[in-house]
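For this view, one protein chain was removed and the others were kept in their places.
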Amino acid sequence: MSAGNTTIERPLVDKQGQMPEAQRTANAMKAFAQDFGRTASIYLESCIHCGMCAEACHFYEVTGDPKYTPVWKLEPFKQAYKREHGPFALFYRAFNLKARVTEGELEQWQHLLYDSCTVCGRCSLMCPMGIDIAGLISNARHGMAQAGLAPKELREAADRGSAPKDFKDRISRLAAEHGVDIPVDKTKADILCTVSSTEIEQYPKSIVATARIMKRLGANWTFRSDGYQANNFGLLAGDAQRQKEASMKLIEAAIACGAKTLILPECGHAYGALRWMGANLYGKPLPFKVLHISEFLADSMRSGKLKLKRLGKSVTFHDPCQSSRRGGVIDAPREVLAALGTELKEMFPTKGTNWCCGGGGGVVDIRRADALRHKVFHLKMNQIDETGAELAVTSCTDCRKTFDDGQARFKWDKSMNSLVELVANNLIEA
Amino acid sequence: MSAIDNIGIKVIEAADLPTGNVKALLHELSGLLDAWLSTGEAASIDLRSLPLTRGDYDELGATLGAGAVSASVEAIGLSEVRETRYPGVWRVTHRNEAGEIVADLLEVCDAPVILRSPVEDAADGLIRLKEALRP
Amino acid sequence: MTTLGDTLSASGVSRRAFLKFCTALTSLMALPPSMAPAVAQALAKAKRPSVIWLSFQECTGCVESLTRTNSPTLENLILDLVSLDYIETLQAASGFAAEEARQHAMKESNGQYLLLVDGSIPVADGGIYGTLAGESFVDMLQESAKGAAAVVAIGSCASFGGLPKANPNPTGARSVSDIVKDKPVINVPGCPPIAVVMTGVLAHYLTFGKIPELDAQRRPLAFYGETIHDRCYRRPFYDQGKFAKTFDDEGARSGWCLYELGCKGPITHNACATVKWNAGTSFPIQSGHGCLGCSEPDFWDNGSFYKALATADWGGAKAIGTAAAVGVAVGAAAAYAARKRQNRVSKEG
Partner (left out) sequence: MDLLTFVRGPGMQWAAAIFVVGILWRLVGILLLRGKKDLSEPRKPGWRGLRLLALRSWPRKEFLGGTAFGEIMGYTFHIGFFVALLFYLPHILFFEDVAKGLIGVNFKQVFGVGWPYLPGGAVYFFSAISVAALFAVLIHRIASPVKRMLSNFDDYFSWFVTIAPIATGMLAFSHFGGPYPTLLGLHLASVELLMIWFPFGKLMHAFTIFLARGTQGVTFERKGASL
């Protein structure tokens, strides 16, 4: 179970809260039960154990270890389902055809459900039976989080809530430093922009870039300190309550300033969290449009409001799994790159079947998963090298963090660029 | 049998169509003939144990044809013995007093047993011959 | 006891005639022709067994088929060989004289005689539905079987219960082997059996003095070893998939396979396809009708004669309808229980 050759300083399993073993499994069952229902049932009743999902998973691809078979990661959740919820649940319980979920089993599955799963959904795309395995992984994480068995880093980030707390000061310092006007907490605005906490910590230029673009478009936009963090550690950790709190902040902030559009930053899971899950958490359709920033840029391009210089370079685009494969934002970034006059050299595979960078789903933040993630990174490097493109671009900060970490570790000659920064640096000033 | 004929619809007797069994039979005959010539071991085939249609019988008759010998034996009904075009292969058909076939054989041998005069009959014959000679 | 050989030579039958007779008998018994000398040798020494024929709940079809009154043939010759001491249908004597003859024959060659039975034996209500001179068929059979060397059940009724045993079997008809447990029983099923088959079995017992090789249903393998389908001359059409759809369509006229019209040939063991009926004239399939499977147990209750063998009895619309209703009900109950349990577990865990 140890991930490759790194020494493990802390115990393999992270645990939160002092509770007896029975309590942990009870909490896990409580969360699992909340995710039972027709969709989970249809999926869990369809698996024919063909093992093909392993062929799609980058963790299996680089290790060849059968335990990384995606559907195997669902085993605890599937056990709970068969015993509690399936049409033959009575017989499964009576004859104990499926054992009860045990705490030992949950602990063992922490490595499978978090360290070795970026919830990238490539397995769901492969499954001949049409099972959305990635979707069920998120459900399974609910049980783990409720049982206090989420990885340390994700649990802390989820509990922290919006970060950094001094968002407003940081933004004003940034604005001053880069001489650009970044409105915060305007009472009324057409567009509410949001950031990823990774952008604030590591890639502040993206925020500046966003501000420049908005200024160039003359948009009536603002950030809101009561709702600015778009990336959602509640979702990554599997804590449904934290996830809802984070999303509700954004929704309420948007309503408060009467925004007609909410723009999500360059982040994969942030898009899914709000665009596709926001309304269901809110309980009714969202009163505003939700766009990934690459979608917004493509729209602005199409409407002619935004003119860009021609880069004249060959480019390859890394599709972030959550926004591209699972979110459907595939064409927008490519339209922007075209508008930048670049020659797009697609990787193979790309778009919906692209390999994951290995850092999504919170994996990049889990220190003990580094060794495993680095193994996966080779796939990405080869893929990009093969295109021979001069520039590598993506539209997700978690991906950028993974690429930068990989580049540092393997002294890779390429570095990953942000689409938004690229656009901002090539604006044609009116 | 006659009653069947005057039914309106004339059913084409499928039994008239040859079924290809004769070819298999001829192969077996050549095997038996070969065995008889090399080991002297006679053999015979009971035609009535095979699903042969009238068409098959006609085809068999045509292919085997007639050889030099054809004899009839009168013993509780008529028995016809005919050598076929292939010497050593005989067609022996036994009928009872009512003329119905009771056995229909192909025999591979120098001469079918039925043609030989049994010793017991000869003994009875001798007694009768001697009586006829007594004045 | 005079031997058969003495009887024949006494009646002026030449040795050559006797040889011819044995050849015919060998063919009759479906033995390989090379066995003819062995048959002749055994037959010459055989003693004329006494035969008692008891007819119970039957339609006389078997006796009719055996004797075939329209043309005396080899079969009659066989009957001349055996001293048929009691056959109620054919014998001139009747009443007390007949019974006396039977008792005498049974006493006289006790343990030696061959008991032939045709017709099933009703056992319901103490066997009241079948009695002769006050004695029930059941008792008669048990009593006659005591002294028999072997019992031959002639026809499907005696062998398996036949028509009288067909659903609902009001008379409680039973087969011979259901009642006679301590004596060897040879079943010669068929409705009726082929005359040649009956005499063949008799001849075999007569010639070799013992029971021919039998299959699981106690039927002589010589005649019941293979199914009609195995020996059917229309088999090539079955393999090519050429099937008659109705009794007078183009397929039927050109002699195609009758599988679709309900032929039970594939599951019926009998010698009709080779020995054929009425001295080799024809057999049901050759005359254009599917085999009914009359030599198989309970063939009366085995589904329609005109429904293809493949159409098993899946239970009909009503049964499947109820099954569907039950399935939906149980499914709904399972879903309801699952929802309730989901509510409980998602609160307390």
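Think of it as A, B and C in the order they're written, each chain with its own count starting at 1.
We take it that contacts are C-beta pairs under 8 Å (C-beta built on N, C-alpha and C of every residue); 3 or more make two chains touch, one makes a residue touch a chain.
Computed from a predicted model, the values in this text were never measured in an experiment.
The absent chain, not drawn in this view, touches the displayed chains A, C throughout the complex. When the full complex is taken into account, the listed residue touching the unshown chain is A:125, out of A:125, A:256 or A:379. Listed residues A:27, A:69 or A:316: the one in touch with the omitted chain is A:69. Touching residues on subunit A toward the chain that is not drawn are 36-39, 41-43, 45-52, 54-56, 60, 66-67, 69, 71-72, 85-88, 121, 124-132, 135, 275-280, 282-286, 289-290, 324-328, 330, 348-349, 351-353.
On the side of subunit C, the interface with the absent chain consists of residues 227, 229-230, 238-241, 243, 245, 259-260, 266-267, 269, 297-298, 302-303, 307-317, 319-320, 323-324, 326-328, 330-332, 334-336, 338-339, 342, using the contact rule stated above.
FYI, only the chains that are shown with their structure count from here on.
The geometric centre of subunit A is 79 Å away from that of subunit C, both derived from CA atoms.
Remark: subunit B and subunit C have CA centroids separated by 31 Å (rounded to whole angstrom). Multi-chain contact residues of subunit C (touching two or more other chains) are absent.
Looking at the complex, you find that subunit C touches subunit A at residues 331, 334-335, 337-338, 341-342, 345-349.
The residues of subunit B lying in touch with subunit C in their complex are 1, 9, 11-15, 17, 19-21, 43-46, 48-53, 73, 75-77, 79, 94, 96-98, 100-105, 107, 113-114, 117-121, 124.
Within the complex formed with subunit B, the subunit C residues making contact are 13-17, 19-21, 23-24, 26-28, 30, 32-34, 71-74, 77, 231-236, 248, 253-255, 273-275, 279-282, 286-288.
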